[in-house]
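Read the structure below first, then the notes.
With one protein chain withheld, the remaining protein chains of the complex are depicted in position.
Should a chain be cited, it is by its letter among A, B and C, assigned in written order, with residues numbered from 1 in that chain.
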Amino acid sequence: MNFNPKILSFFCHWCCYAAADSAGVARYKYPPNNRVVRVMCTGRIDPLFIVEAFRAGADGVLVGG
Amino acid sequence: MEAGRSPNIEIITLAELKELSGKAGHFKAKLFIKPRYVDPQKCTACGLCTTYCPREVIDEYNEGLVYTKAARIDYPQAIPTTYYLDAKACLRMQHESCQLCANVCGPNAIVFDQLPEEREIEVGAVVLTLGFGRIPQEVLEKYGYGKYPDVMTSMEIERMTCASGPTEGEIIRPSDFTHPQRIAFLQCIGSRDVTCDNGYCSSVCCMYAMKEASVVKEHLPEAQIDLFFMDIRTQGKGFDEAFNRAVEKYGFGIIYARVPKIDQVGRKLALTYVTEDGKSHREFYDMVVLSVGLDAPKDAENLASILGIELNHYGFAQTRTSSPLETNVPGIFVAGAFQGPKDIPESVVQAQGVAARCSELLAEVRGEEAILKEFPPEDEELEALEPRVGVFVCHCGVNIASVVDVEDVTRYAANLPGVVHAEDVLYSCSQDALNDLVKKIKEHRLNRVVIAACSPRTHEPLFQETLKEAGLNPALIEMANIRDQCSWVHYFDPQAATAKAKDQVRMAVAKALRLKPLETQKVKVTPSALVIGGGAAGLQAALSIAEQGYEVHLVERERELGGNLRRVTGLLSGEDPQKILETLIKQVESHKRIRVYKETTVENISGYVGNFTSTLRSQAGSEIVNHGVVIIATGGKEHRPALWGLGEEDKILTQLDLEAELAGKASKIARARSIVMIQCVGSRGQDLKYCSKLCCQQAVKNALRLKKRYPKKDVYVLYGNMRTYGFSEDAYREAREAGVIFLRFTPQKRPELIKKGKSLYVKHYDALLGEDLLIPADVLVLSVGIAPGDNEELSKIIKAPLTSDGFFLEAHVKLMPVELAVDGVYVCGLAHGPKPLDETLAQARAAAAKATIPLAKGYVEVAPIVSRVDQQKCIGCGICADLCPYGAIQMIKVGKRKKAETITASCKGCGICASHCPVFAIEMGGFTDEAILAQIEAFGDFAEKESQEEAEKAA
Amino acid sequence: MGKDKVGKVMVLGGGIAGVQAALDLAELGFYVYLVEKKASIGGVMAQLDKTFPTNDCSI
Partner (left out) sequence: MLIIEEVTRRLLELVGLRPERFRVDWASAAEAPLFVQIVTNFTEGIKKLGPLGEAEGLDQGTLKWRLKAASEVAKKSRLRAALGSLAREFKKAGDYSPENISKRVEEKIVPILKKELFEEEIKELLSKGPISIDAILKKTGATTDDIVPILEAMQKKGKVERKGETLEPK
């Protein structure tokens, strides 16, 4: 089975988004399945966003603070 | 490289200083400016001149590995982005024969008859950042360089590993263009070598060799790489860890030997050397890389005579420990490698420090010559049009384009709804690309811009500036991160990376369509600083800020100022540390703009850059102070581990204890016949993981002091790697010559303490003899390293992270070495990491420079990411006001009803208010519900499309 | 004496240290002449591919 999940991530500008940048700078690698929405803080996350993400067809939603 | 964009920096290239007169505060300088033969106003950097220039010359920028043309630019992102003609090579100028470039140049920018120019400028201060020079060719020739093509320099490898370099990142042997299988890196070429008059250590080669070896290994996974060291000098913050990780990951061979000679045998290079166990080896390699050191800059002597500054005996600027940034001439300062070999972070720190130093000198004329940058008014008509999105997809050289199919992404973007223009760009952040962006905005009437490139965290401000220049509101840009979070991390799957890039671009376009112009707010700054910690770093930082003209609150926990420096009684330079400290304290305590709080701690800090409020607690009670910035200079502490019987016997001392002895009667020493020093006690893999950087210098210093006072006594220093980097290598050599015995141990066989009756011995495994030695230790001196202070609590108060070792984590290791992740908070001294006094003092000034910037400006700009309440929708429930972590929402009365209102300056844009608003009455600037939902929906387009495709396939 | 001073600084050498000093001086409210011998600024750092330990591109 070759299932490539579609994952939507919401990353905090100061934390996870920054960590993701550092991961790039260090040339780490990770699976290319996630798409990223940058927010200034995870406090911005509304339950509606998560539900909408699934409605849009996400197989998983990751919120990174 | 923002220097090209500041209206207050005038770049004068191809220029040399001829004369300097006047004095500190007011100099007159005469410059000699060579002709460029290209008019920078007209040149569009199209590169046609280079294409058509028939004259090939060796490309120095690429270390002579390839050819370039007489009409050229060194590299595409060069500033100024103007081509130039190399007069020495140009056929027209040498032989009056050709003028192809002038013929093809569209804007007629070529001026063959341009003449050299003299220019006189008046300045208040002079900063010398000459950098470093090259080790002479003769030194390299001793190792067969120039004779054997496969002996290469580290700079040549650097260009070769560069993906946009001459070989496009391929590592090949110049002799036969094959991939080398076995590579040797030789350290200390032109460094630590008195035979070429460079007795000093170049400080950076160990680390860069490891970097290059790692990159080479990434390119050639099969290659076996050996590195030949005398000592591994990776003393910088976090360097040991990076080094060890690289050795483990790539399986490098580490050999302690200095290879005296290389010869070619057949197609291979033979290295003959002797290892520590006395055995002789002869090994064959396909390629040898010489880790070439840093020489004094070539023109230093000439400049020194023009300026009247002193150079040290190696030709670098002469400075003192107490004033590492000053030459002997007042008003002439120095920073970077010209002050002594150093790496990028150290250079940046000194550069920032020197800025503070100039700012102190010229405080009263600050702003008099500065030009304010003005932007054209916003084109409101354009902004009001239906969104017209322009998408710019960046290659970032090969950083993105080698993984992501940039052209494909661009084609894809062109067809997205709302997009009226899409193109790919080689380096979207280069000056000419930015100019081009302005042009394209006007040409295509773009009112929304999507840049698919690197991270908005680093580059959005740059593009926002460009939008402003084009008359657009800076909020009308969205970036798609297709480098840091795509090409760099998904290089193993270009197809998936390209798909991801397309998705991110589509999502960015969807968001861009919903972006609205936002107003940037300016917030006033309280013009004073809080400096926490009254040691050398805190004193110097406080003094610098005060001298620059701003109020300082200096808080010290102890009863006395001075911190760790109080315990240091000697310096390698011969200066008296106690005098340095005394002077600093006197200046600080008598300064009218500094208020000192002793026996006081910081209980709480609230607020944000420009407007902090802190609670200071002392026995007398607590006091509230307002200030615009914070400097953390809380220091570190001597690490006193429960190792080697420290504290059990009075014959066992730390280096600092020894300094106290040496400053006093030294009765313990006087009785001893043999004194043994042990390095890295508790450091580098024992209870502290890291290297404390200064212990080796300290040990050498104290060993020398002992030998001078008691020439007959035996002094031993047992070490892992002797890290007397820079000019302190001289002292190491002097100590050996004075009879101090240095013995190396390995991490596997660290020395041990043996007690026999009342006598102490140190057991040391001697590699040469192949057996254990028992060294009598009448006094045992431990180099114990530096542990972080109590940083955790402060880190929580200030909300700035620490490294895993417990020191404060800078915002960027190289480019922002004194700034923390929290705006308006800076760090210096041992709170940042272990370092010797001169580095601490320079860093304190660097922190002072950075901290003074907002104070001098008088305001900070608040990014327009703040929340806004739609008072029509607001039902006045007050949930947002209660939940806001920054107290940035207040409830006001509008008519008869309560409504929420944002206090813009306090708002951090976190959005808790918006996500908890029952009626969606709060919008976040740049992150509206509408925009985020549009991004989510755009994400779904992909999902739908793909599942449809899958369904079709299945059918 | 104070009136005598000039609020400008000359930085000799356009490598990383020179550029950084110029940027900070400009931010501190001074006018800077960044004087470079070669045709472009950037110094040796512009020749470096990546820098350790973070391997950032150097520009």
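One rule holds in what follows: contacts are C-beta pairs under 8 Å (C-beta built on N, C-alpha and C of every residue); 3 or more make two chains touch, one makes a residue touch a chain.
All values derive from a computational prediction rather than experimental measurement.
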| item | value |
| --- | --- |
| Visible chains that the absent chain touches, using the contact criterion stated earlier | A, B |
| Contacting the left-out chain in the complete assembly, out of B:Val151, B:Val419 or B:Leu809 | B:Leu809 |
| For chain B, the residues touching the chain missing from this view | 489, 801, 803, 809, 821, 877, 879-880, 882-883, 912, 915-920 |
| Those residues of chain A which, in the complete complex, touch the missing chain | 1, 3-5, 7, 9, 14-16, 18-20, 22-23, 25-26, 28-31, 33-34, 42-43, 45-48, 50-52, 54-55, 57-65 |
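By our rule, only the chains that are shown with their structure count from here on.
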| item | value |
| --- | --- |
| Whole-Å gap separating chain A and chain B, where each centre is the average of the chain's CA atoms | 29 |
| Chain centre separation (chain A, chain C; CA means) in Å | 38 |
| Junction residues of chain A, two or more chains touched | 25, 27 |
| Residue numbers of chain C (touch at least two other chains) | 54-56 |
| Chain A-touching residues of chain B, taken from the complex the two chains share | 455-458, 481, 483-486, 488-493, 496-497, 499-500, 503-504, 507, 821, 865, 885, 908-912, 914-915, 924, 927, 929, 932-933, 935-937, 939-940, 942-944, 946-947 |
| Chain A to chain B touching residues, read off their complex | 4, 6, 8, 13-14, 17-18, 20-21, 23-25, 27-30, 32-33, 35-41, 43-46, 48-49, 52-53, 55-58 |
| Complex contacts: residues of chain C adjacent to chain B | 1-2, 4-57, 59 |
